[in-house]
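Left out: one protein chain. Kept in place: all the others.
Note that the chains take the letters A and B in the order they are written out, and that residue 1 is the start of every chain.
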Amino acid sequence: MRNVAVIGCGQTKHSGKRRDVNLAEMVGDAVWNALEDAGVAPEEVDAFTVGNMQGFGGVAQPEQWLAEWIGASGKPVLRITTGGSTGASVVHGAYYAVASGLYDIAVATGWEKHSDSKEPGATTGLTHVGLGNTVNQVNCGASLRHLLSMMIVGAAAGVACYQAMYYMHRSGCRIEHLDMVAAKDRRNAAKNKYAHLQWPGCTPEDIARTELVAYPFRFGHICPASDGASALVLASEDVARKRCPKPVWIRGLAAYSDEENQIMSEGGGGIGILDASQQVGATMSAIKAYRMAGIKDPRKEIDLAELYQPFPSQELIFAERIGLFEEGKAWMALERGETDIDGRMPCDVSGGVNATNAIGSSALQRILECALQIRGKAEEHQVPKEVHHAVATAWGGATNYFAVTVLSDSL
Amino acid sequence: MPYIKEKRKETLSLEGNWEISASTTWKDSPLLQEYALGLKEKKIIGSLCPGCGKVIVPPRNICGRCHRRMDERAEVSDIGTVTCFVISAPFEKGKMKLFGVDPVDLGLVKEGERVISVYVKFDGADSNVDTELVGAKPEEVYVGMRVKAVWAENRGGKLSDLEAVEPLKE
Partner (left out) sequence: MERRVAIVGYAQSHHQQDMPMTREDMVFEVAREALRSAAILREDVDTVITASTDFLDGRTISNLYLSMAVGAYLKDESKVEEDGAFAAYYALMRILSGVHHIALVEGHTQGSVVNPHLVSTYTVDPLFERQYGFLNDISAAAFQARMYMERYGVSEEEIALVSVKNLTNAARNPWAHRKMPDLTVEEVLSSKLYYDPIRELTMSPVSDGACALVLASEEKAGEITDTPVWIEGVGSCSDGYLRDRDICRLDSLRKAALTAYEMAGIRDPSAELDVLEVSEKFAHEELLIYEALGLCPEGKGKTLIAEGVTERQGETPVNPSGGALGADPVCATGLVRLIEAAKQIRGDADAHQVPGVNRALAHGQFGLCAQKNIVFILGSDKK
């Protein structure tokens, strides 16, 4: 098994509307920044993995159009898309490309440009995740009132709302804790020059003042739809040791998929998961990733976590799922300040997905942020302690796709 | 080599309007139809996996654990438990659109009404059914509440035959 390291990171500024660049320029920006950071020339890249949710921008297979912009012309390109976890799947693809021995240097990039479509955040009518099922339900005589009751949480929150309720019910977490997480994320994002929703000094009261969308989610809890791109350069051990002063090793990775739980399965059928916050796939992915990385006690050995949390409840749920806190106790750790930037287990010091959500890029940014923290290059949002091991998660699909990646400063 | 591009506030752009709608013919299995026909007789039917014995309501085709078809059928009770709930903000005209129409205008909801969406596990089933709770105020809902199905007066073998659930009167 070949060892693989991250030797370069690149991002673009994420915001609601990046009208100053077109899609090709935006992705090109991210890739060029990553190559510059790695000190690798475009000719030296052996393979590319790319991903975005093509339904949003209205361009099918965009990497074919932008091949020249990212220097992928004449190179092997693999397109990997798995919903919200796309960014991590893309990095995993690049990892395997290098670990397989076929390639020495691979670039992984993910992006999203919501502002190209008329309704940012909406998928073009051609491709909607549940539309086929909804049409079937209408054909079988579902009432409009029923469809309304299913859609009150909107496509944005979906089953995350139910998931939060399950968690709150069994752990004792309250809506005030969601306010605390959202405020922390936006405060942290203010220190991250690439993030979207920057709110310096944001307090839980600021969040509590925002409108309630559907209990327990307020408007201030929900992630934005951002435009942005990010990229990583991965290299084999030989190349990394020669060229990079501080390579960040990808020690463990896994992406177990679970049963889908977006209210219904294919054809409108039921779901055999009774607790949407259970997320067995996340736990299994974490177990495998930790084992590969040689981590026996994540609570002691992990220094920092970047959790995929479009909604604040997920920061707490997933932190428990991957073993960083005891079951049902993450919200208590939050109260004690353990997840703050200077806490024992800093979570999402970059602001996380809650502050920046360009779907194809958001999961990649979680891995990228871990790498930056390990190298000490996170500038204003760098944690004050030394980071040796970090874990990044990704979540996507209809709560059924996960990806866990463990990064270290040593082998 | 640095990336050379002049920084502009807004890049040159071309407006184009394409109605990206194509004739999409999704295919769906007859399972949901079977379920809807059962509702006409006030029966809630689920699919039963011969491998692990799980009963899924509404019926689904394939059991992922056993990787086989959930060929058999089982009827579950019309009494169940609320396992989760979500309450909407009070509806206002102009706030949201359902398939392009305003639900308040359409008469689907009243102004100021709060819709309670619940996951119900009917006794005998191993899955949640997503439906609406009526006959209870938002403050009264709790996880574990026992509920009973509310059947439509005139049932015609449609999904709307199972209108909602209401609190079970002991």
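As a working rule, a residue touches a chain if its C-beta (ideal position, glycine included) is under 8 Å from a C-beta of that chain, and two chains touch if they have at least 3 such contacts.
Please read all numbers here as calculations on a predicted model, not as lab measurements.
Checked against the full complex, the one of A:Gly10, A:Gly58, A:Gly87 or A:Pro298 touching the unshown chain is A:Gly58.
Interface note for the absent chain: among A:Cys9, A:Ala72 or A:Ala276, the touching residue is A:Ala72. Against the chain not displayed here, chain A makes contact via residues 1-2, 22, 48, 51, 53-55, 58-61, 64-68, 72-83, 89, 92-93, 95-97, 99-102, 123, 126-133, 254-260, 265-267, 280-281, 284-285, 288, 292, 396-398, 400-401. Contact between chain B and the unshown chain involves residues 14, 16, 18, 20, 22-29, 61-65, 67-69.
As a working rule, only the chains that are shown with their structure count from here on.
Centroids built from CA atoms put chain B at 27 Å from chain A.
On the side of chain A, the complex with chain B involves touching residues 19-22, 25, 28-29, 32-33, 36, 41, 58, 124-126, 131-133, 135-137, 139-154, 161-162, 165-166, 169, 211-215, 259, 263-276. Chain B makes touch with chain A in their complex at residues 1-3, 5, 7-11, 13, 18, 20-22, 24, 26, 28-29, 31-33, 35-36, 46-47, 54, 56-61, 63-64, 83-89, 96, 98-99, 103, 106, 108-109, 115-117, 119, 121, 125-132, 138, 143, 156-161, 163.
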